[in-house]
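If you scroll down you'll find the structure; I have some questions about it.
Heads up, one of the protein chains got dropped from this complex, but the rest are sitting where they should.
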Amino acid sequence: MRYGYYPGCSLERNAGAYHTSLMAVAAQLGVEFAEVDDWNCCGATEFIAVNRLRAYALVSRNLALAARQTNGSNGAARGQLVAPCSACFLNLSKVDHYLSESPALTNDVNNALAAGGLSYEPGSLRVRHLLDVMVNDVGYERVAATVRRPLRGLRVAPYYGCLVVRPGFRERFDDPEYPTSLDRLMRTLGATVVDFPLKAHCCGGHMTQISRDVALELIRRLLKNAADYQADMIVTLCPMCQLNLDAFQESVNSMFGTEYRIPILFFTQLMGLAFGLPPAAVGIGKEFIDARPALARIGAAPPAEAEAAPKRKPRRNDQSLPLPQMPEEE
Amino acid sequence: MATSASLSRTSDFFREVVAEAPVDPRLEACLQCGTCGGSCPSGPDMDHTPRALFAMIAAGMRDAVLRSNTPWYCVSCYYCMERCPQEIRITDVMYTLKRMAIKAGYSAQTSAPRAPGFAQTFVDHVENYGRSFELGLITRYYLSHRPLDALKMAPLGMGLLKRKRLDLSPRPIRQIDQLKAILDRAREIDAAAQLT
Partner (left out) sequence: MNAETPDRARHAHHATPGAEHGERVGVYVCHCGHNIANTVAVEEVAEWAGQQPNVIVARDYKFMCSSLGQELIEQDIQQLGLNRVVVAACSPHMHEKTFRTACQRAGLNPYLFEMANIREMGSWATDDREAATQKAKAQVKGAVDRAVRQQPLEPLYVDINPNTLVVGGGIAGLTAALELANAGYHVYLVERDSSIGGHMAKLDKTFPTLDCAACILTPKMVDVANHPNITLLTWSEVLSVHGYVGNFTVRVRKKARFINEELCTGCGTCVEKCPVRIIDQNFEVGLGYRKAVYRNFPQAVPKYPVIDTEHCTFFQRGKCRACEIVCPTDAIDFNQKDTFVDLEVGNIILATGYEQFDARRVSQYGYGRLANVFTSMEFERMVNAAGPTAGRVVLRDGVTVPRRVGIIHCVGSRDKNHHEYCSRACCMAALKFAHLVHERVPEAEVFNFYIDIRASGKHYEEFYHRVLAEGTHFIRGRVAEVTDAARGPGEEGQLIIQVEDTLIGKQRRIPVDMVILMAGMESRKDARQVAALFGLGCDYDGWFTERHAKLDPVVTMTEGILVAGACQGPKAIPESVAQGSAAAARVAGMIGQRVMKMEPVRASIDASSCSGCRICNNLCPYHAITFHEDRKVSEVITALCQGCGACVAACPSAAISGAHFTRDQVLAQIEGILWDARQPEVLWLEPQ
């Protein structure tokens, strides 16, 4: 399996652990991510707030480069471009989608691209998020087969954030309100997944720079929810989410008088650990809230199988009403 | 869908918003149900809920809308757009209103005056280097827009530096000239469109 790879600015430095762990995991799984040569920033949520056409041209340069470098290279007419960052994923897929919808916009964008000797045909790339590729192309079975050191006993809150599941322009692979693919991936690694009602709620994005109070409240809600369910850590798939929950956790504590110490890791870091890779190889140690105390439990012998054993249904009071049946979560 | 006939019955400002959006935002379909305002994570901090803002756009209240902090408090979570029963592209409208507010020179008058500065600083960096450069962004943004708050950010910056999560100098893309040419051409196309 070979994919075009768009790391995005964050993975170059502040979310370097995401990049490191993703490459290490890909090697274990035999998946090749070929970085788009000379890609530029996707504009995050800021560029589009300043100028429309320049924002679309900015993103389209990446699409044009990726299409040229990816399409046809592996025999497939329509190449696939994978973004590990949710904001990059959204911008790439949204621009592709809106260009398809508006020939006038495409025309303007291609006029601009022509100044750099480039052009892009909407729809000629398939833009996907890394999680989608991991669960749907690689698949849970192959992940399970690669697990060497199950994360038994680790209570994980799966955090999707916004843009990977919403608004789902082209590649909708999970429920936009209550996604479950990361839950299942974590269970595949042997971890215990706690219910996390706020799993698709917002981390605040760049609001930390605009209104600190608003942003810290959003972060607090997430930390509180994970703490309420006794999560050992929150696992995420977006560098923005990781940065906000991790680097601002102390600010939340000082503002609200709380004492949260919840490590925030990327899902690829946990995949790597479960695959038996050493912590350093998956970038552990770069987080503000140290993950090592929680991870130390993995190295130890699994605790008495209280958590791993299938939970017995609590004996029902005779009067209780049956719960609605949900479709099998598989 | 908005047709030229149906648009002709809307306020001038409404038409302006629709024209500025990248694709048809379907604003005319708003039922005023409040799903957006209820869903918004930063809704309690906005001076008008998105729903109220749409009613104001329909009523042609240009000044009040462009002075509103609502678009600047949008965190781009897309909950409103996902849930809207009329499939209105609400997040796009928020971006559109930000652009219009900057253009109209109203952005500094909102109760979220820092946001436009941050966005502009970010854009400048991307236009100069092709990629975001966090240390430069934060330093320049705080020093030029919020000197008094710069100290608050210092521990975060130090923490990032200590963990090797911050670059000390920007890493421009190789073909920065190509990108600049593309963006300059986009600027020209915009300017030409303004004239017509």
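Letters A and B mark the chains in the order given here, with residues in each chain numbered from 1 onward.
Methods note: a residue touches a chain if its C-beta (ideal position, glycine included) is under 8 Å from a C-beta of that chain, and two chains touch if they have at least 3 such contacts.
These numbers come from a predicted model, not from an experiment.
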- Can you pull out the displayed chains that the omitted chain is in contact with? A, B
- Please pick, from B:G37, B:P116, B:G136 or B:G157, the residue that touches the omitted chain in the full complex. B:G37
- Message: Using the document's definition of touch, tell me which of A:M134, A:C162, A:L198 or A:A215 contacts the absent chain.
- Response: A:L198
- Where the missing chain touches chain B, by residue: 31-40, 43-44, 48-49, 51-52, 79, 83, 85-87
- Query: Given the full complex, what residues of chain A touch the hidden partner chain?
  - Reply: 175-178, 197-198, 221, 224-225, 228, 317-327
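As a convention for this text, only the chains that are shown with their structure count from here on.
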- chain A and chain B: spacing of chain centres that average the CA atoms, whole Å: 23
- Message: If we count contacts the way the header does, which residues on chain A are in touch with chain B in the complex?
- Response: 9-10, 12-16, 38-41, 43-54, 56-58, 61, 98, 101-102, 105, 108-109, 111-118, 162-163, 166-168, 176-177, 201-202, 204-207, 209-214, 218, 247-248, 251, 285-288
- Note on the structure: chain B contacts chain A in the complex at 20, 22-23, 41-42, 45, 71-73, 75-79, 81-82, 91, 95-96, 98-99, 102, 112, 114-116, 118-120, 122-123, 126, 130-132, 134, 138, 141, 152, 156, 159-160, 163-167, 171, 173-175, 178-179, 181-187, 189-190
